[in-house]
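First the structure, which I've put down as structure tokens, then a few questions once you've had a look.
Only a single protein chain was left out; the remaining protein chains are all shown in position.
So, chain A:
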Amino acid sequence: MISQFFVLSLRGDNIVFRDYRGDVPKGSAEIFFRKVKFWQGEEGEEAPPVFKVDGVNYLHVKVGGLLFVATTRVNISPALILELLQRIARVTKDYLGILNEDSLRKNFVLVYELLDEMIDFGYPQTTSTEALKSFVFNEPVVIDAARLPNLGPAALFIQGTKRVPGTSVTKSVVANEPGGRKREEVFVDIIEKISVTFNASGYILTSEIDGTIQMKSYLSGNPEIRVALNEDLSIGRSDFGGGFGGVGMVILDDCNFHESVRLDDFETEHYLTLVPPDGEFPVMNYRMTQEFKPPFKVFPVIEEAGPFKGEVVLKVRADFPANVTANTVALRLPLPKTTSRVSFELEAGATGQSTDFKETNKTIEWSLRKIVGGSEHTLRAKLTLTQERNVNIRKEAGPVSMSFTIPMFNASKLAVRYLQVVKKSKSYNPYRWVRYVTHSNSYVIRV
């Protein structure tokens, strides 16, 4: 049972505030914000999502540059409240198309409508986007997605073999499109986040893929959908003992499913059956530690190069097919504290690359707008150091961390064989989009 729910901007402004129980004194939002901003008295320290001040428990999640907060006085399940906050954020996004401070401010009355139905007297009620439709009467004021910087998920899918309408994932479930008709379409996204740690000799220490099959449906009449996955898929690594499964076999460690998914034929036929509710939701989350080929190899060299001098060479190789292109690639390398100046040397004819030396944390950053599969790029940097001898230069630098996004690629080889919309009428043929994308989660190369 929660006492209050509120949404704060990162500056601490109340955008939405709802008191359900009246047992938490006024000013809780200020108390919360001060605590979060100066956690343990320091700016920049990150507050944990659950803490207490004066007998009031504060739970929060950060979504879309906003703080979704609940307060309570009872010993509640923290997972439940955090899931609920996350859900409120997602439902709101379903209705507004985009979730950010601007869209929330323009639509706060609609958000109150949603909140009224999602929580009553502090207890969670209906949180399904679909069921809530009949209670929402405000028309969403849709924020123009084009005006936004391309940071949202929409930006991920611009590239790739199939052109997908850019507005698709920022579309409200209730807003009508120009022309009044709604387009019948369903999106299935396979989103993978990969974590790899290489040791100094280039061997993989740990690797893991955390994936989600995410669905967003704009289909009317709630048709049943069948999502067929790889035929050679198996779940539970222990059944095979390491490396028994044949080449190309996809072995997931574990997975979980959305409420609506029926698994009757999953074991034998490897497909998921569901009647998708409106809005965006994860059909299945999975985790894989089976070996896979990391998309990038990085070769860092850091050496002493005479008195007061050091040299860094960063080479990155894209180990994926040439028809795939990674974008927004960045590599970061912390340097010894004694570094005072860095001069960079990019390869001849480099385009879309930039370099930076961050004085405050002595880190070099190398950004590449895109990297085509199979290609190789090198950065050289000369360091000026304030210390004459630097025998330990390698020990004081690193590790390299890398971030990237690779559309239309997934490292796990998990695939949607087909996406079937079961409907009686033969003429019914909605748009079906299956998209893949791989993000770096934690891609670390030690030196």
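The rule we apply is simple: a residue touches a chain if its C-beta (ideal position, glycine included) is under 8 Å from a C-beta of that chain, and two chains touch if they have at least 3 such contacts; residues count from 1.
Note that in this section contacts and distances are computed from a predicted model.
J.: According to UniProt, what is the chain that's been left out of this complex called? Choose from "Methyltransferase type 11 domain-containing protein", "Beta-adaptin-like protein", "RNA polymerase I-specific transcription initiation factor RRN3" or "SCP2 domain-containing protein".
T.: "Beta-adaptin-like protein"
J.: With the missing chain put back, one of A:Val188, A:Ile302 or A:Val444 would touch it. Which one?
T.: For the chain that is not drawn, the touching residue is A:Val444.
J.: Write down which of A:Pro223, A:Gly279, A:Pro334 or A:Pro407 is the residue touching the left-out chain.
T.: Of the candidates A:Pro223, A:Gly279, A:Pro334 or A:Pro407, A:Pro334 is in touch with the missing chain.
J.: Which of these, A:Phe257, A:Phe299 or A:Phe357, touches the one chain of the complex that we don't see?
T.: Result: among the candidates, A:Phe257 touches the missing chain.
J.: Could you tell which one of A:Asn75, A:Thr351 or A:Ser425 touches the chain left off the display?
T.: Result: among the candidates, A:Asn75 touches the missing chain.
J.: Which one, A:Phe17, A:Phe308, A:Phe344 or A:Tyr431, makes contact with the chain that was left out?
T.: Result: among the candidates, A:Phe17 touches the missing chain.
J.: Which chain A residues touch the hidden chain?
T.: 1, 13-17, 19, 22-23, 45-50, 52, 55, 57, 60-62, 73-80, 82-84, 86, 108-109, 112-113, 116, 120-121, 123-128, 134-135, 137-138, 193, 195, 197, 206, 208, 210, 212, 236, 253-259, 263, 282, 284-287, 334, 361, 363, 392, 395-396, 398-399, 401, 441-444, 446
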